[in-house]
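A single protein chain has been omitted from the complex, and every remaining protein chain is retained in its original position.
Here is chain A:
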């Protein structure tokens, strides 16, 4: 009796070991399959993300750029009046720097291709130091540049050298140096930057923009007066599509 029980028990142990082995095997297969699926999905997402984040290169030349009386800078091929892309930005704002690095080239290309009239509105959104003074000095200096093409080069240079939000930066000496490096030839540029004489005009312009445009912050991008989502503005291919579609409608 005891022997039979023992044999039956052995058989059951064997069966259970087999079941356990099968379960382990199933676990292993599932784990490998899951890892493969996860890796494939992750790779697909990353590839797509990289594409969404890829900036255009400025391939051809730039469209004509003019500095207007109020300080707005318009970049467009002659005769191109629509769609209008308005960019509201602050030289000190980190997100504006990110926007310029990501989508700046797209705007330049669209203007050069005659597909858009781009208007840059430099304002100061900061109310605390040191960011406020940094922003005002840089914006005042930009107003010392009279040539549109040179203004664009200076504009790009300022973003490239944007100071941290916690430290004093955009010193007049730096601004003068970067102006020279950007090819600014305006007469009296050094003096103009040093005197910071355009601060009042810039603040008045900021005031006027803030009241008429009802901005939630910077950067704000508008196409034909309609604000676009930052998820479009910061995705170069989507921004291009939005501008091209605006031209059609």
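The working rule: a contact is a pair of C-beta atoms (placed from the backbone, for glycine too) under 8 Å apart; a residue touches a chain by one contact, two chains touch by 3 or more; residues count from 1.
What we mean here is this: contacts and distances are computed from a predicted model.
Q: Pick from "Serine/threonine-protein kinase RsbW", "DoxX family membrane protein", "Ribose ABC transport system ATP-binding protein RbsA (TC 3.A.1.2.1)" or "Tripartite-type tricarboxylate transporter, receptor component TctC" the UniProt protein name of the chain that isn't shown here.
A: Answer from the record: the omitted chain is "DoxX family membrane protein".
Q: For chain A, which residues reach the chain that was dropped from this view?
A: Given the touch definition above, chain A has residues 5-6, 9, 12-13, 16-17, 19-20, 23, 26-27, 30-31, 34, 38, 41-42, 45-46, 48-50, 52-53, 93-95, 98-99, 101-103, 125, 164-166, 215-217, 230-231, 234-235 touching the missing chain.
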